[in-house]
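Written out below as structure tokens is the structure these notes cover.
With one protein chain withheld, the remaining protein chains of the complex are depicted in position.
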Amino acid sequence: MSEQIDERLRTELQRQGVWVTSMQDLYNWGRKNSIWPLQFGLACCAIEMIATAASRYDIARFGGEIFRPSPRQADLMIVAGTVTKKMAPQIVRLYNQMADPKYVIAMGACAISGGPFKQGYNVLKGIDRYIPVDVYIPGCPPRPEALLHAFMELQSKIDSQKLTGAHKAVHLDPKQPSEFPVPTFGKHDLEPPGNPVVFQPPKIER
Amino acid sequence: MMESLEEIKARIQAAAPGVKIDIVANGSPSQQHSLLIDNEHAVGIAKFLRVDPALRLDFCSNATGVDWLDRTVKKTVKVKKLVDGEEKEVNETIEGKIPGYLEAVYHLYSITHKHGPVIIRMRTADRTDGARLPSLTPIWRSAEFQEREIFDLYGVRFDGHPDLRRILMWDEFQDYPMRKDYREPDDYEWEPTPHDEVLEKAKQHYPPRPAEEELKPS
Partner (left out) sequence: MTPNPYLFIVIFVGVALAFPLIPLALAWIWRRIFQPSKPGPDKTSTYECGVESIGDAQIQFHSQYYLYAIILLLKRFAGGLKRK
């Protein structure tokens, strides 16, 4: 498994009609072509997500058309829209309830940073304060093509995940957590305001 | 054509003597002047506005809050004074202090007569313990959620409201975020292009290096 077959030998064999693969490639091939997103939307980005799932943009071409209404059956969480502080604990709880392996796409300016509401009092400054995000899509709202691009980026990320070794995928590592603490409603803000395990603001040298 | 605010005021005061009503002028191009009604008789006045056959203001389209901080108002008054032995008229500025208060503003329309808006205001005694107003929800049911919102964001307590709870923020929240002196929790992280107020925050969190200070032209 860890010993990769030589690429040139593989193409040569394929030319002769012999198809060779590794367990890892087979596993990732199966996973990346049937990603089931969790069906929920938070704001206007959700309309673009619906458009992406509908016939004109057709996310089914990439195997992601099965939107599941239950977190237990979903692989991917598309955080489409503004996450208010009142909504954030529910989002984290839904993420915790998803079965491994699970991925998150933060769609739109609000989901990645709070967007136009960043300096406001009731909008979370990005969902990556509480849960790990795999792909960020900027835009307000991003076009369906952007979501498809993010989806393909996620597919290539899944394709590159290792089955064994030191750099194996997060969900295969027993030491990596699968659940993250759910913030509670505090007197002035969510408590804690961020999860330092997941998110650390960039330090700038001035 | 709807009658003017002066006429409405006169008719209310004729119907119920002793009711205090002021007209708050709006100097902006919209010219939407409003009636400042007194809190004690507010429900009665509201009922009058609703049932009066000429007005029939049966629809409260909007209720909102306004926060007024303590302000100082400067007035120039001509005062007679002795200057160099003779009496002269001198302009003198007097500083007056107006204590802060919270305000609730209601926009009323009539669906029966197709006219409006008539704007009424109520003012609280102060911004702390006296921030109470009578609820107009018994008169206009549509004010229920909007009064809850005013309570949530401005902290005005409405007496007689059927269900006064926070509506947008969570129940454990203790601040009133639309008040002018609200300070959000200091959760500044990092901003690629800070400016204005955000730049001030950035300076607090990321103090500039001493070398940079020296380089700055004094």
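Order of writing sets the chain letters: A and B. Residues in each chain are counted from 1.
Here is the rule we go by: contacts are C-beta pairs under 8 Å (C-beta built on N, C-alpha and C of every residue); 3 or more make two chains touch, one makes a residue touch a chain.
If you're wondering where the values come from, they're calculated on a predicted model, not measured in any experiment.
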Touched by the hidden chain, restricted to displayed chains: A
Which residue of A:L13, A:I66, A:V182 or A:V198 touches the chain not shown here: A:V182
Chain not shown: contacting residue from A:Q14, A:Q90 or A:S160: A:Q90
Among A:P37, A:P71 or A:G108, residue touching the chain not depicted: A:P71
Residues of subunit A in contact with the chain not shown: 70-72, 90-91, 93-94, 96-97, 99-100, 163-164, 171-174, 177-179, 182
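As a working rule, only the chains that are shown with their structure count from here on.
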Cα-centroid distance, subunit A relative to subunit B, in whole angstrom: 45
Residues on subunit A engaged by subunit B in the complex (per definition of touch): 85-86, 119, 121-122, 125, 185-189, 193-194, 201-202, 204, 206
Touching residues (chain side subunit B, partner subunit A) in the complex: 168-175, 177, 182, 184-185, 187, 189-190, 197-198, 206-209, 212
